[in-house]
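Removed from the display is one protein chain of the complex; every other protein chain stays in position.
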Amino acid sequence: MIQHETKIRVRYGETDQMGYLYYGNYAQYYEVGRAELIRSVGITYKAIEEDYGIMMPVTSMIIRYIRPALYDELLTIKSSLRHLPDQFITFHYEIFNEKGRLVNGATVRLCFMDIATKRRIPTPEYLKEELSQYFNT
Amino acid sequence: MIQHETKIRVRYGETDQMGYLYYGNYAQYYEVGRAELIRSVGITYKAIEEDYGIMMPVTSMIIRYIRPALYDELLTIKSSLRHLPDQFITFHYEIFNEKGRLVNGATVRLCFMDIATKRRIPTPEYLKEELSQYFNT
Amino acid sequence: MIQHETKIRVRYGETDQMGYLYYGNYAQYYEVGRAELIRSVGITYKAIEEDYGIMMPVTSMIIRYIRPALYDELLTIKSSLRHLPDQFITFHYEIFNEKGRLVNGATVRLCFMDIATKRRIPTPEYLKEELSQYFNT
Partner (left out) sequence: MIQHETKIRVRYGETDQMGYLYYGNYAQYYEVGRAELIRSVGITYKAIEEDYGIMMPVTSMIIRYIRPALYDELLTIKSSLRHLPDQFITFHYEIFNEKGRLVNGATVRLCFMDIATKRRIPTPEYLKEELSQYFNT
């Protein structure tokens, strides 16, 4: 299992007129969460695209909103990878506010696609190898 | 059951560097879909907030992404309300591209909150009445 | 001179906690305005990119905000092209609310770039021809 925490401060432009972080903007926070988790193991999403020619479209997202996040709050995004990826890679998230209370939880699943052929492929070997050291197999 | 269709053209600023409509931006499309469904039965979300003092935070969202939407595509957002709301109001969505192919499907659940007291309340009576004529009860 | 009007309804997710359309989101409205102006003369921005291999990065933007736009307002985006483009193409905008009052005015200048060479080029001939019929020369 790989876990990673990253902090994001809510921008004014991300709030809505309820004064809440708009429900659709969490998707960017999850994106940052997984990009930083991947970076923490020595790979970057940018390199996956540019050097390996692979892109990772999202195939599903589930969010349970518990309480609102507000402007200027410094949120903690806890991202985790519980299983070695195969056809898919699945990230689990919990976002906490400054008081340590749960804002929401989410699961985002992505697949791998060869940019040149536009075809889906399984998890690239180099990524699997890099990740496997974090899992008991 | 209430169904409603609305069209949204994908903006350049909504795409990402994959050339896809960014996966987080669909939340705005669903928001427009339910606002227009509600408008079609003679109420506006704006009036619910301003005249009735009620806001509707999202409590959960599930999206299954099937194929990408691309810049300048005129998407059809099919929104439906399958049940009379009670503690929650649940919208189902399907988005289709210009070729009539399914882009994604989603379920978004919202609750009702009294703006003055910041407390959750069940579906307001006037909204239930307005909607009930569309359901066999 | 070419003028074009298009309507955009303000989305909830585009407002901020002041209850205003967030000041940064107008850039998307201007983008839609010029895309629709270009479409009205028989070209699409999508085709400029895909068929002609040209992209159009923005080189400057000036906005004067007069009054706020609010959730659910149906805004009128008035876009105009006052001069035939040469090295640059410059769009002028005025946005009006439902009461016909000016929300803001803006000027956005773009250049042309060959996608293959990543070099700036002057206005493509086919675009100049298509546009020139609207200008006294």
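Every chain is named by a letter (A, B and C) in the order it is written, and numbering of its residues begins at 1.
Rule of thumb we're sticking to: a contact is a pair of C-beta atoms (placed from the backbone, for glycine too) under 8 Å apart; a residue touches a chain by one contact, two chains touch by 3 or more.
Owing to the predicted nature of the structure, the values given are computational and were not obtained by experimental measurement.
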item: Residue among B:Y22, B:Y45, B:Y93 or B:F112 that touches the chain left out of view; value: B:Y22
item: Hidden-chain contact residue, picked from the options C:G42, C:P57 or C:G100; value: C:P57
item: In chain B, positions touching the absent partner; value: 12-13, 15-19, 22-25, 71
item: Hidden partner chain, residues of chain A it touches; value: 9, 11-14, 27-28, 31-32, 35, 44-46, 71-72
item: Touch residues of chain C, complete complex, unshown partner; value: 18, 20, 22-28, 31, 55, 57-65, 68
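As a convention for this text, only the chains that are shown with their structure count from here on.
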item: Chain whose Cα centroid lies nearest the overall Cα centroid; value: B
item: Copies chain A and chain B touch via same or different residues, half shared test; value: same
item: Distance between the centres, which are taken as Cα means, of chain C and chain B, whole angstrom; value: 28
item: Whole-Å separation of chain centres (CA-atom averages), chain A against chain C; value: 33
item: Intercentroid distance (Cα basis), chain B paired with chain A, Å; value: 24
item: Per-residue multi-chain contacts in chain B, two or more chains; value: 27-28, 31
